[in-house]
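In this view, the complex is presented without one of its protein chains, the others remaining in place.
Up next, subunit A:
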Amino acid sequence: MSPRRAISGGRIDRLRTIRFTFDGRPFTGHAGDTLASALLANGVTLFARSFKYHRPRGVLTAGIDEPNALVTVLSGAVREPNIPATMLEIYDGLNVASQNRFPSLAYDVGALNQLGSKVLGAGFYYKTFMGPVIGPLKGTRFWMFCEWFIRRAAGLGSAGLEKDPSRYERMNAFCDVLVVGSGPAGLIAAKAASDSGARVMLAELDATPGGSANWSGETIDGLPAAEWAAETLRDLKARENVRVLPRTTVWGYYDGNTLSAVERVADHRNTPAKGEPRHRHWTIRTQSVVLATGAFERPLVFPGNDRPGVMLAGAALRYVNQYGVLPGQKIAIFTNNDSAYHTAEALKKAGAEIVAMVDVRDDTSVAGREIAREVGGEYLAGHAVVATEGGAQVSGIKVQRINAATGALSGDPRSIHADCLLVSGGWSPTIHLASQAGLKPEWDNDLQAFLPPKPTQNWVGAGAFNGSFSTEKAISEGHAAGLTAAGATDGKADELPSVDADAFDPNPAPVFEIKAKGKAFVDLQHDVTADDVRLAHREGFVSVEHLKRYTTLGMATDQGKTSNIPGLAIMAETLGKPIPDVGTTRFRAPFAPVSVGSLAGERYGDIRPERLTPMYDWHVENGAEFYAAGLWHRPMIYGLSGESVEQAYVRETKAVRGGVGLVDVSTLGKIAVQGPDAGAFLDRVYTNMFSTLAIGKARYGLMLREDGFVLDDGTTWRLGEHDFLMTTTTANAGKVMQHLEYLLDVVWPELKVQLTSVTDQWAGAAISGPKSRDVLAACVTGTKVDNDALPFMGIVYGEIDGAPVMICRLSFSGELAYEVYSGAGHGTHVWQALIKAGEPFAIVPYGLEALGTMRIEKGHVTGAEIDGRTTARDLHLDWMLSKKKPFIGSAMMDREGLVAEDRLQLVGIVSLDNRPLNGGAHIVEELDEANPHGSLGHLTAACYSPSLGKYIGLALVKGGKARQGTRAFISDPLRKRFGPVEIVSHHFFDPEGSRMHG
């Protein structure tokens, strides 16, 4: 038998033993245990070392508010730090390590930090890392050197460096009513909403829905509350219109009643089921929300309040009633309200000895006094605990008389022997989500707590969330909230379950801190003491927002769930103001830590989808190396064994210029522009005329932005009277589509034009080179392809190996060339037929590198030159600017700055030292390697030109037109490439275009 496991009681399965390890030591627990309850049952009280001072810490709470007992879960090489032991369900093989200690939890070197605690107070980092302003270390980096050690000494757990192999998923959900919290209020709300026909989701952050019913020990509808909750849950789960999500933390409340939640799907199992995610992130869009999130108990602030063995009284009630675990054998209780009396009763019943009931109030209730008498031990009304005794475990407490109204202590302290001290400082409703979807919280002087704010979204609260702490009230409010949320009115309130429970007065005495000598902690997770709060005040941090940032109170993984109100109360007292006048910080999302994996979801390891052309598999099988071009994967080269990239593209280029080559151009953006006004529309969006284009012809077109700069270029083909096929550059397809849709939707809604992305409808294969016509002639049926039938920019329809094709004669390479379009599903079929027909002509497939080389040789522009800063004139495309009609950009393109002679203009660059050039290198007049300066512009593209036998490039150079024929230098300090170049015309190769017109 475990030393602290009660003989009976609890909702654990005592017949199932679970084996796990903590810091390498084997332990056992039972199914239904958390790590905290199982370790407590084994008599473990030391769980962690504190953040700053490395003080020994135990477990303070039994839930998500736990500030102390954070552990690291080890799974293979993966470590997940900062998991509250109170939220971690044990399973066979669970392996857990404690945090922030060296070499072990019991003997920790970092505990020496406590000796320096005088200087480690609030603002330590801010003061320290400014560095000495006087003395021998002034101006040195010595403090930066120290920082490494100091930062190492502080902290929580450390994440591992291994890749997380877990699976995470995202899920979308829609419902009428989302109920957050499944205590009695939430269960009844869900039932009421479901009864009235609403689609309901019920989210519970714990493993076992039921909330306080799981540990209250009360009786509901004649059943023990936990059984009533289980029964109600069974009923709800069986309903078609209810979805219950246990282990699900609703962490954010966003506009439009959209809430975020994370479900810990498989954290309670050694291995997730096949295909099961570890965490599932829910985005829940709901009509309305019932917030039944309960309340958090507050600790009291007094010296030694962080010693292991000090625990919240409500947590102890949960340990004994839900897990059958006694937090100690000789238990003292220290409270400012009635709720802790209930705990005393339950512990006594489970076999613990209550050695003392210490209540700051003189005038305790009759019922309270009665319970105190029944549980035995000393009853010390009007007293306070002023210290705890012991080492890494409470061995006793010191008590002294207190005036609850003034906080003044009197008399001499005296010791009482105890191995556990349970504390209750009152209850704060869990208003975090409401705070994200409401106005400012409202202070309640009776409860000494903030109540939910007025909603700014469609939610309604119930139960302890509202400050209604009795179960009877929770049930009636839950019922009403469920009906309201569902938009129903005729619920049967008289049929609500009856509750048999002790009545207690939840209002605490307004005592938050016992001012006695010694370190009294407000924020246990960040080691912030009451003195730190006062120090911050003395140093001028009087706003609660500044207090939080300066002391770090309420930060870290628990976000101050146990410390915000006590910290605020101490600040208020220091300022001499009432608490509501000091204000409270707004609770922001997330309510509790959210795994990054669950936010990333399926995008983990798969940032973007792949976009593949119809011929992709052929390229792979034929040795292509790929580029990512946006989402597309495009062949770069088809390298032969042992070939470098340069050797491959030079070979491919020579093959095209000397014979014939085939390149996949399916990625070009293709937009069907249809309708009776299509021609007129194109005239408005292109700089040149399209309405006059004959059917069966294509034309090169240029588009400007409204501001006169170049947007995109491409060819547009007229397939019918009202039917055009526009092509765009691969990268700009989406941008152009948006631009055109905007114009039609907003600027010219009267035009009858329909746009459809047909990029994926067509496979495109460009066949180029002096022998390209011969290859087509060998395989195309149903049409001729000679110069008469298919002149430059002409379009014909035919078949290749039985597949319908549309062929347009146009050229990007400067060679005689054609683009062969087929249905995408026929793409590979047609491609293979072209390759086969080209075999007698030594056809080669070529990639983007060769394509790029040929376009540089021809001086054609792409996205590198159409970079959003260049005009048509800069790119020598002013011949395309129609003077007969206005078009998008025409009003702005002649602005002074856009026609200046010294603008960056497109030129060709020839390397004079026969070494490669790089895109991005600067062009300068004078070379100064030590102090590079005086950039005239930059290279946009570069290659080795097999046609010229030189390394060449295109560049945008200041006043480039006037510089043709002059010398300059490239200056590329990053890549240490400097050298002489000649500035020439961008038309390197066949400037007359005789080859492609031939």
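The working rule: a residue touches a chain if its C-beta (ideal position, glycine included) is under 8 Å from a C-beta of that chain, and two chains touch if they have at least 3 such contacts; residues count from 1.
Rule of thumb we're sticking to: contacts and distances are computed from a predicted model.
One subunit of the complex is not drawn; among "ATP-binding cassette domain-containing protein", "Carbon monoxide dehydrogenase", "NADH-quinone oxidoreductase subunit F" or "Sarcosine oxidase subunit gamma family protein", its UniProt record names it "Sarcosine oxidase subunit gamma family protein". Of the candidate positions A:752, A:784 or A:997, contact with the hidden chain is made by A:752.
Within the set A:510, A:823 or A:979, the residue that contacts the chain not displayed is A:823.
Of the listed positions A:8, A:172 or A:410, the one in contact with the omitted chain in the full complex is A:172. Among the residues A:705, A:722 or A:961, only A:722 touches the chain that is left out of the figure. Although one chain is not displayed, subunit A still touches it through residues 169-174, 199, 273-277, 283, 285, 602-603, 606, 608-614, 617, 631-632, 666, 672, 674-676, 722, 752, 754, 756-763, 801-803, 823-829.
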